[in-house]
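Handing you a structure now.
One chain of protein is taken out of this complex; the other chains stay put.
This part shows chain A:
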Amino acid sequence: MALIELSGIERSFLLGDTTVHALAGLNLQIAAGEYVAVMGPSGSGKSTLLNLLGLLDRPNAGTYKLEGRDVTTLSPEEQATVRSTRIGFVFQSFHLVPRLSAAENIALPMTLAGIPSAERDKRVSQALKDFGLENRADHKPDQLSGGQRQRVAIARATIMQPALILADEPTGNLDRHTGEEVINLLEALNARGVTLIVVTHDQSMGARARRQLVMEDGQLKSDSRTTT
C-alpha cells in the first residue's frame, strides 16, 4: 500500500478574472520510505502540491489518500490531528517563533498536541542531543546561525515522529556548506524509514534523491528514479 495516493487532483486559483490551474489532473503514488525531490520552474505547481500533501490546502477535485485513508473529506479539526501526528514541515525561512527558545520551538508541536511537560522535556533533550544543539537549548532564534536554525526546525518537524517530512527549499537560505549539513540530516532521517519529500530548485540536490518529479504547468512532466 502506498503511503500517498493522489488521483485526479485539480487545484485552481482565481486571479482577477482568470482561473489559474495550479494542478491539473495529477496522479501520483509515493510509497513509504521513499526519498522524492520535486523540481520544476516557478509557478509549475510544486508548492501547491506540497501544501496539498501537507493538508494545508484542499484540492478542488480528486482524492488524496494518506496511509490508505481519504484525507480530503476530513474536517479541519481531523486534518489538524493528521498534520500533528503524521506530517512534519521544514520551511525555507525556518519559521521559528522568535520569542521562544530553541528548546521551546522544538517542543511546540508537542505542546499543541497536549503532551505532558515531563514527556516533552525528555524528548526535547534527546532531540537536542541528536541534532547537536545541546548548548543552544536556551538560545532564541536570533542568537542562532542559519544552519542551527534549520536544525532546530528539523528537530521540531521530527519530534512527533511523523511518517512524512515535507521540506520546502530547506537549503534555500543557507550557504552551500551548511546546506550540505542540513541535507545530510534529512537523508539520515530518510535512512531510518521516514518518507522525505523535498521541493527544490537546486539540480544537484535534486539529483541526490532516489526519485525525481519534474513539474510543469501543474502537471507531472517526468518521474524518474535513480538506481543506486
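The rule is short, and it goes like this: a residue touches a chain if its C-beta (ideal position, glycine included) is under 8 Å from a C-beta of that chain, and two chains touch if they have at least 3 such contacts; residues count from 1.
Keep this in mind: contacts and distances are computed from a predicted model.
UniProt lists the omitted chain of the complex under the protein name "Peptide ABC transporter permease" (options: "Peptide ABC transporter permease", "Methionine biosynthesis protein MetW", "FMN-binding glutamate synthase family protein" or "Pyruvate dehydrogenase E1 component subunit beta"). The hidden chain makes contact, of the residues A:Thr85, A:Gln126, A:Gln161 or A:Gln203, with A:Thr85.
Screening A:Gly40, A:Pro59, A:Pro109 or A:Gly218 for touch with the missing chain picks out A:Pro109. Interface residues of chain A facing the missing partner chain: 51, 54, 56-57, 76-77, 80-81, 83-85, 89, 91, 93, 95, 97-100, 108-109, 111-114, 116-117, 156, 160.
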